[in-house]
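Of the protein chains in this complex, one is absent; all others appear in place.
Going in written order, the chains are labelled A and B, and every chain counts its residues from 1.
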Amino acid sequence: MIPLSWYLYLSAGLFGLGLYGVLARKNAIAILMGVELMLNAVNINIVAFWRYLTPENMSGQAFAVMVFAVAAAEVAVGLALVISIYRRRKTVDANEINLMKW
Amino acid sequence: MTAQQGVFLFISFVILFSAYTMVTRSNLVHAALFLVVTLFGVAVIFVLLDAGFLAVVQVLVYIGAIAILMIFAVMLTQDNAAKQQESMNLNYGWALLLSALFAFALIVMLGQWPDIGGLAPALDPRRDTIAELGSALVSPDGYVIPFEVASVLLLAALIGALVVARPQKKDK
Partner (left out) sequence: MSFFQDPVSAISALISNFLYTLLPQAWAHLIMTLLGVVVVASFGLIIVIFLIWVERKIAARFQDRVGPNRAGPYGLLQTFADMVKLLTKEDVIPEKADRLAFNIAPILSVVAVLLIWAVIPFAPGWIGTDLNVGVLYIAAVGSFGILSILMAGWSSNNKYALLGAFRAVAQLISYEVPMLITLMVPVLLARGMGMMDMVRDQAVWFIVLAPVSAIIFLVSSIAEIGRTPFDLLEAESEIVAGYHTEYTGMKFGLFFAAEFLHAFTIGVLFAILFLGGWRGPGAEEFPLLGVIYLMLKASVGYFIVMWVRSTLPRIRIDQMLALNWKFLTPLSLALLILTAIVEKTFEGNAWRVPALLIGNVIVLIVSYYIMRAASRRTSKERVTFKKRPVAKPA
């Protein structure tokens, strides 16, 4: 019913939007939200390929589970860093957090 | 236009629209709520792809934990709720060009692949995909090593986040 191309185009569009969110936003948390969009696009891609090309081999879903785990870990550490930076510098603007040590 | 195609088109419109709204809003709490809508749409896509377990895990992990964490972080780092800053930085023009080019190039390259219009092979309804996924994740010639490494990664992230976000003792 639904050709594979539709899923792949959806994931390409979502990835592009996530990329725009990462490159164009000022707020550090908004950048992390863009990264989440990209990870979701990749997940749609993996599961679509699993379903259409190799549904008898569970590798597609296993790797999607790995992506979930890695995304959760990355968001936790990233937000902890953002909150820690906010405590010191009172800003989360990515333009202003531009010194390695002050 | 079958019912499945109709559902897919509606959901992909919802996903792309809320993702676009999310990356252009300056009010970050609204952006986080649109992120939740996008993540829920992706869960529906997983259901369409016969991966029901992944759909439920998507809601549980992304919406139940990651989105809530993002909303918390947004609320804790907004010092003045009324001050609406501009959401885009100075090179948003180049970012727009680059991401549009990237997505377009991906779509064109995918279109070159001859098998892309293929339909889904039929899935045997008696298969227990969850049991197969479970045994794939823990069997030695399956994916047990990435599984264990992911657990260690999550433990490291847990400890790291705790250590980084702890309030520092003030030096006298």
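Note that in this section contacts are C-beta pairs under 8 Å (C-beta built on N, C-alpha and C of every residue); 3 or more make two chains touch, one makes a residue touch a chain.
Quick caveat, the model's predicted, so the values are computed rather than measured.
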Q.
Using the touch definition given at the top, which of the shown chains does the missing chain touch?
A. B
Q) Which of B:V59, B:A73, B:A120 or B:A157 sits in contact with the chain that's absent? A) B:V59
Q: Decide which residue listed in B:F10, B:F72, B:W94 or B:W113 touches the omitted chain of the complex.
A: B:F72
(Q) Given that one chain is not shown, which residue among B:L33, B:I107 or B:L153 touches it? (A) B:L33
Q: List the residues of chain B that touch the chain left out of this view.
A: 2-3, 29-30, 33, 36, 52-53, 56-57, 59-60, 63-65, 67-68, 71-72, 75, 81-82, 128, 130
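Keep in mind that, in the parts below, only the chains that are shown with their structure count from here on.
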**Q.** Mean-CA-position distance for chain B and chain A (Å)
**A.** 6
Q: Sort out for me which residues of chain A touch chain B in the complex.
A: 1-10, 12-21, 23-27, 29-30, 32-34, 36-37, 40, 43-44, 47-48, 50-52, 55, 58-59, 61-66, 68-77, 79-84, 86-87, 90, 92-95
Q. Mind pulling up the chain B residues that touch chain A in the complex?
A. 2, 4-5, 8, 12, 15-16, 19-20, 22-23, 28, 31-32, 35, 38-39, 42, 45-46, 48-51, 53-54, 57-58, 61-62, 65-66, 69-70, 72-74, 76-77, 79, 85-92, 94-96, 98-100, 102-103, 106-107, 110-111, 115-121, 123, 129, 132-133, 136-137, 142-143, 146-147, 150-151, 153-154, 156-158, 160-162, 164-165, 167-168
